Each structure stands twice: as C-alpha cells, then as structure tokens.
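Excluded from the complex is one protein chain; the other protein chains are retained at their positions.
Which chain is which? They are A, B and C, in the order written, and residues in each are numbered from 1.
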C-alpha cells in the first residue's frame, strides 16, 4: 500500500500537494454550506423584525464560520511543516475532514435547540476536530517522519496547542455569553500564549543552534 | 501566530497561493449554489408560462451571478498586487468570504419578498462585501506591507473604488429599473471612471519615475 | 479596468491560470449537484421496482452528466489554445458558467415534466452553453488576440463546431429515443466530423508551412 509513497521523495511531494488541495476543497465546501440551510422567514416586516427572526441562525453561522476558518489556518500551518505524505496521513486527514464536514449539521443543531442541550455536543465536535489535527501532526512528526526537522519540545507544544486550544476557546466563548468575566479569562490566555509562543521559539532556536 | 508567516519570503508566497485557491473555491461554490434553491413551478403550460412563473427567480439569479462575478474579478485584481500573506490577511479574507457565502440567502430574500423591503438589505450585503475587500486591501497596502510597491495615491484610489463602486452600482441598477434615467447616470459614471483610471495610472507612473 | 491585465505577459498567464481553476471548480460543483435533488422513493419493493420508480431521474442525471462532461472537455480544449486572459474573457467565461450552473435546474425540469414541453427548453439551454463557449473563443481568437497563433480557417471551424455540435447532438439524442434511425444519422455525423477534423488539420499545417 505504501510502497510507492515512501520510496520516492518527489512522489511524496506531489502526494502532499494533492492532499492539501483536496483538503482545501472540503474546507471550502463545508464553510460555504454552513449558510445553505438558512432560509428567510415566511413573513417579516422591516429590517429589525427580519434580524430578530434570523438572529440565532446568523449567530450560529458566524460562530461556525469562525471555527472552520480557525481550523483551516491550523491545518495550513501544520501542513506547511510537512515535507511528504503517505497512506496513514491520508487516513488521519480523512478523519479531520469527516469531522469538519459534520459542522453544517452541528450548526443546525445549535440553532434548532438553543437550550443547554445542543451546546456541549457542538463544543465536543469542535474539540474533536482539534484532537484529530493533533493526532495527524503527532503521527507526522513523531512516527511517520513526514515533518521538516522540528525540535521535540516545539513539536509537542504545537500538538498540545492545536489539540486543546480551539475546543477550549469555543467552550469558553459560549460560557462568556452567560458569565461575561469569561472574556477576561480568554484575553489573559491569548496574552499568555503570545508570550509562550515567543518562549518556545527562542527555546527551539537555542536547541537548533546547539 | 505569525512567527512562521512573516519570517520567510517563500513561506509567505506559498501561503498566499493556498489562500487564493481556497478563496476561489468558496467563490465558485457560492456562485453555483445561487441556483440550487430555484425549483421548477409545480405546473406550467408552455415556455411563456414557465418564464412568467420563474422570471423573478431567474432575474435574481442573474443579478447575484453578476455580483459574485464582479467581486471575484475585484478579488483577483487585489490579490494580483499582493506579494505575501499573513494571519491578519487570512482573517480579513474570511470576513469577505463569510459575506460572499451569504449571497445565496440574500438572493432568496430578493425573490421571496420583491417589495421594497428586501432590496435595501440585499444592496447592503453587496456593499458590505466591497467594504470588506477594501479593508483587506487597506491592511495589505498600508499596514501589513504585503503588497507590491504601489504609489500611495493609486493604493488609496484602488481602496475607494472597490469599497464604494459595486454597492453603489448595485443600488443604482435597482433604482434604474424604476427610474430609467438612472442608466444614463451609470453610463456617465463608467465613462468618468475610465478617464479617472487613466489619470491615476499616469500619476502613478510619474511618481514612480520621480 | 484592463490596464494591469494587458500590459504584462506574465500577469496574463497567472490570470488565465486562476480563471481555468475557477471554471473547473464551477463545472465540478454543477456536475456533482446534478444528483443532489434525486431522492429515493418513499416506498419500494425490490431492485426492479426501485429502478422503475427512479428510472426517469437516473436517465436525466446520466444525460446531464454527459452534457457537463462534454462541455468541460470543450472548455479544456478551447483554453488549451489560449495564452492570456483579460477582463472581457472573464465576463464571457462567467456567461458560460452562469448557463452551466443552471443545468441542475434544467435537469429537474426534464424529469418533472417529461412530456414534450420541457425538452425544447432543456435542449435550448444545452445549445446556449455551446454558443456562449463559441462567443468566448471568437473573442479570444479574432478580437482579443488571446489565443496562440491559429490559422483563420481552423479558428472558424473550432468556433462553429463548439457552437453547433453539442446542442444539435443533444436534440438528436432525444429525437432518436423516438425515431431510432436518428442514431444512424448521429453515427454518420460523427464519422464525417472525424474526416473533417483530419482535413482541417492538414489544411492548417499546409497554411502554417506556407
């Protein structure tokens, strides 16, 4: 199964290229389909009334658009560090895409039952995508040898960040809608991450120089 | 967040390339989905009757197709001037795409309630896309340093044109359907722009030569 | 509007490349959406019954898939002959795509009212796509100077073939379902075309050598 993929360096590059294009297409379709189930209300009177009737759907659309956007950026950054692809990477990437393609359904769930019940399922789906991308990166960096040379500490940090951050932030956003002090926690985390990013980058450069 | 994007010139080029392909996919899906909610009437008798029953939907389709087409051309022209991408450009581009992906919904709004109520909302959405592209260009040219060297006057002119023209023209088109002398205003504006384009180009060349 | 496109040879190449990718995406979405409105019947008993109930829809799907496929091949062949793109080509290409994106709707029309009424509209839509591609080619070859050097006779032949053949063949196919001797006419035309293709190619080579 992997005899053609692992043998030639160039084949791996072409494989990687086609995998990236395919993933981008799935991300693009999923993000555009987020709005496909939103229809205008049967009757409305004035812009205020229209937005009052469609508000929940438009909010759910905006949130899911941001989620797909953030994961597209994560996916782009992870794949920027890869140098080749193989069959296992294909399968792990399909796992990521299968979860991303469920987001239009998750968004529908969110706006149909905006009591507390749909929220944990939606946040769980968002968190699962992060874990799947982290799995893909962990395989590529630690097992498959598909990534460009990366210091171990940095590779681990990248993995943990993509696995935990988006799901946690998504949950925290919903939490902050009820308890506004959650936004302060989020700002503190983002500032802390900025400092941590710099610290890990310096550490990696030091390790690379050694 | 931007440590990998800003450091390497080449990384920025690959990033830009992937961003363009992703945007094209979203534009292509949004433009094709414009027709997806149009269904044949339950009963019709002869071509004349069919077009009488579907006329409003087909007009709305044609207008929205033209809107997405014009913005695709704007997007292409703006990105032709860019030399690199970064995380902020990603986010601003997602804002553009999120509004473009709402056009199928806006089109449905247009044909369901073709009284005066849906029109300003539709024109507002069209105008908002122009403003979002202008924001992206303003960031790339004036703040992010992502554009090829462009004289300041030209950069400002490009920004204002993409921000104001499409929304204004879209509104003027609907206006002209009621007051036909609006078409003459539109022709005058297009002629004036052609002259202005040439004038700005000459100005830029002069500035570049100086 | 066209100052940036016409000036640089390289810019025209990149423009052409992005236009082709965008068109391919629209073709791909339209061809995949052909099946999206086909749903299983509410109740069915055995494979024979299922196919009896879905037969018309599956036939309409197969025909439209073939139509989009044939036009994708025409589009690919026409664009293989182009060397640059400009704003007018963009607009003409959007006209082609706007008609292609209507094919899912045309297909629905075909299966809902399979009396004689929907047929001429469907064949008319198919023929209109051919005419639009021919317009695009005529502009590129005779007016815009965007095509690679092509002998005039060959350019004219390409134009007429893409304008007339697909629509005529589509109409003839439906005709042949009722009058089976139509298939013989179609075979004769295809054989004649094969001979004509060779004759035009020889003519062009002679003209090029002169």
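What we mean here is this: contacts are C-beta pairs under 8 Å (C-beta built on N, C-alpha and C of every residue); 3 or more make two chains touch, one makes a residue touch a chain.
Since the structure is predicted, the reported quantities are computational estimates derived from the model, not experimental observations.
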item	value
Among shown chains, those touching the left-out chain	A, C
Residue touching the undisplayed chain, where the options are A:33, A:164 or A:186	A:33
Residues of chain C in contact with the chain not shown	20-21, 24-25, 27-29, 31-36, 38-40, 44-47, 50, 61-62, 65-66, 69, 72-73, 76-77, 80, 194, 197-198, 201
Touching residues on chain A - with respect to the absent chain	1, 3-4, 11, 14-15, 18, 21-22, 25-26, 29-30, 33, 36-37, 87, 90-91, 94, 97-98, 101-102, 104-105, 108-109, 112-113, 117, 120-121
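Heads up, the rule we're going with is that only the chains that are shown with their structure count from here on.
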item	value
Copies chain C and chain B - interface residue numbers shared by over half, same or different	different
Chain centroid nearest the full-protein CA centroid	B
Mean-CA-position distance for chain C and chain B (Å)	27
Approximate Å spacing (C-alpha centroids) for the pair chain A, chain C	38
In chain C, residues with contacts to at least two other chains	25
